[in-house]
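The complex is shown incomplete by one protein chain, all other protein chains being positioned as in the whole.
Labels run A, B and C following the written order; every chain starts at residue 1.
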């Protein structure tokens, strides 16, 4: 018997599709939601039905608790999966779901509340005997003397923060006052809460996180770590498991700390405990995210588990299987995120219509995509296009596989980070496993002059293309393409009926 | 250092692409070959370069030892991978490769020779103490008395046979004489050798095979079994590992028999030992195939290994790693073969142009395809389009995943066996794991009247399509499509230059 | 529109109640059937009155005709029924392996006329109805294209 009959997915893009697939496999009818910008989106096409939830602006659609609860009621859903981002960590949303008599696929609202407050989470971890990043454990006032013991450079962080927002690096006491004002303003604007705290800026440091699954019967599974040290703007680009920096002793210590943090809150469902790991293998608690992570697939590849299916089963009350509790990972998995971002221009987001879309396939390759050819990329939403994951029996083979998979990947119409990723798999510090969070700043840098060999190859292609176009042998995207205009009209009309 | 610099792949379709991917990951430059029919084929596009080997007829191209050795010489290859089928088990080809100073990715020619003779292989297995299917171990004469002890029904088989050719079922002594004449004629026509032998027709029976890897240093890895019982015309359609019919005791016995057979020949590289398993868990040696099997991916999914990479490494002299020798599989994998065949008309091959091609993706799904949209299917070659494989932590989850993946699969333009496969994943004997080689004959049968619900749905679609076409909102494949004509001209010209 | 009649295998078929078709990729004929509670991907190919719809992996030939088209088609069928000889044509390109029928043979409906090797498989070509063989156009070893006349029956 399926755990639920109909499940509404309060998200979009690749993660909505990921949950749709889990629903299909569990025998649950998946219902999607869409803003007016997403009428033709892939996640709408793949669901059994889709409910309109508002205009394109996320505030009025994917972040509207009322619109989503309404959609769930209309569609007859008995559970809601929030995906990641949007409302996934909103205690108000979780409460509204439960108040509507539906099951929220996630932890209790109180847990979301207590962990959403990063300062409270820091205090909780400390009380549980887990090392935290040196810094303040109470809201920062205006007195810079509180920070004297931390040392510079330091990071100001929003207590209500997440996803890199409301963070400010401060290099000296003189820069503190201005940074404090800016961080508070940004935090207030983004989260409605201007509380900030300070942490010492550790460097070189790696970002390591531990995946947890907990059921409603007090059983907890620790499903290995992921190394997420390759970041731009404090957001992850690449993740791998196991971490090449973590030795068995450190792993045991990380797992023990993760267990302690989990035990200190009323947690069930999927969660991740994030740590920083310094060059001496000391780890420091950063935060606990009580939702599915973007990079959960890396853990799925090494454990063989389906984390989304387990999220749904746990929410329905199913206990974790013994085999899950005692699971050892196997092999090595790496994920790279394909973003509509320009790595040659500071990873600035790009927009437009995808004209060509070829994803790799074959042994050890998994692609979770949210778009396809002819998708229009809108600036309202996250620029994540797809997650490309590889699995092999060891790290060098996984790296070779990733390089091969990236060589098969072709995306036209928008600049993506694929060029950066292709560079990365040949970078000595990544290949050697010795990288830290400074990799992009130090090794990729900002100087990306076109080398003459690449320019000459581009010239060859453009010259041939113009010649072929003039002799009528090719009509490249950019000139008008037959069919697409009709298609849009037909699709829109069908959905409006 | 890559084991070889340039490797020529003497095959086409999905298996050529599979080997290309392994080459890319190993740092080897892959070279493909093509007949005149395959100038635009996917395996040509994905290689570094491709050599023409002759006209479309396989006899004059993919089966031409001379043309392939020439192609290898021209392209500067230092090794040849034969794939499966075509020349993969030809001792003459293996000898010619070695005579040309190149490395043959496979066992020594003598091993191919001795195992290619199925009668000799039966005698060898028997001598090694492995049970064989009851029947004759010498070439059949015309005296039907030799068969008295075997019992009816029985199977006549070609000693030089393979792939289901030259096989004849005989139900009674009276039918023997005619069948013998027919089987000999067919064997002579197909293999140039009319020698046949007889085996008792065991039923109900399952087809179980054991995967082996052996290095050039005498080390042998036994990499689990595959259940290949779902067949039509004695050819496999579905494979899974582990077999739901094999208990630990039977598994140990199968592995021991496989080891004995391997030890009785001078074997290295990849091989499969095939057995029949009766309802009482008795197993009987059938044959040993000293090449990569179509269904090798199923074993890759449960072991995490790359069998093609190991084939290449072994051929270069690398010893098998200890971890490979002591490997235990994990989880469950199922493969279904997407064929251009009409399951509603006795799996008769179909041909034509593929107008639409959508393959499933996401967690636990692997697709090894040899074609894509706009590929013209030629009747000269095997109708295998793609292998769809799924992996999950247990068999029921793998089955759910396979059902989901098949629901995502869309192929237009030609009739495929997808409808049969979709039926299969809901069939009680397949889902329950209790099926045998009689499944298709007994449960799928031959009566495939369209049920009225499906007819009504098709009517809905066709009516809407005609209406959309008349209002200019859709131009479905079948009417002429812009661009493709140009495309062909451009591609052909580019390759001829 | 109400003028259009849908037939499958010559039998009129009513559209499924509550389902509607949405096009997703018009260039490839990919779309889906939806009824508000469930959805099903489908492919449609063809044009004018002749369509092929693929649902759950099965290709279904569907005829969609206006009143006028039905009248014209009716006349064709009647004409065909009056005609005498029937040509047996190759449905797949391939190699003629053997020819069982000779000119003058009386064959039964379903009898094997000849064998073609296509896609590595031997395919028997059978008589579409009983009759006498009046012409054999092929011989063993010959390669034929799709639609090539093989044998004529009277």
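We adopt the following convention: contacts are C-beta pairs under 8 Å (C-beta built on N, C-alpha and C of every residue); 3 or more make two chains touch, one makes a residue touch a chain.
What you see is a predicted model; the values in this text were computed from it and never measured.
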Exercise. Mind giving the shown chains that are in contact with the missing chain?
Key: A, B
Quiz item: Looking at B:15, B:33 or B:47, which residue reaches the missing chain?
Solution: B:47
Self-check item: Full-complex contact with the absent chain, from A:143, A:280 or A:453
Solution: A:453
Self-check item: Contact residue for the chain not shown (choose from A:45, A:211, A:416 or A:437)
Solution: A:416
Quiz item: For chain A, which residues touch the unseen chain?
Solution: 163, 233, 340, 344, 348-351, 355-356, 358, 373, 379-383, 406-413, 415-422, 450, 452-469, 473-479, 481
Exercise. Name, in rising order, the residues on chain B that touch the hidden chain in the full complex.
Key: 29, 45, 47-49, 482-484, 486-487, 490-491, 494-495, 497
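Basically, only the chains that are shown with their structure count from here on.
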Quiz item: Which pairing of chains gives the most C-beta pairs in contact?
Solution: B-C
Exercise. Going by C-alpha centroids, which chain is farthest from chain C? Tell me that one.
Key: A
Practice problem: Please report how many Å separate the Cα centroid of chain B from that of chain C, as a whole number. | Solution: 30
Self-check item: Separation of chain A from chain B, taking each centre as the mean of its C-alpha atoms, in whole Å
Solution: 39
Self-check item: Multi-partner residues of chain A (each touching 2 or more other chains)
Solution: 482-483, 486-487, 490
Quiz item: Considering chain C alone, which of its residues make contact with at least two other chains?
Solution: 20-21, 23, 25-27
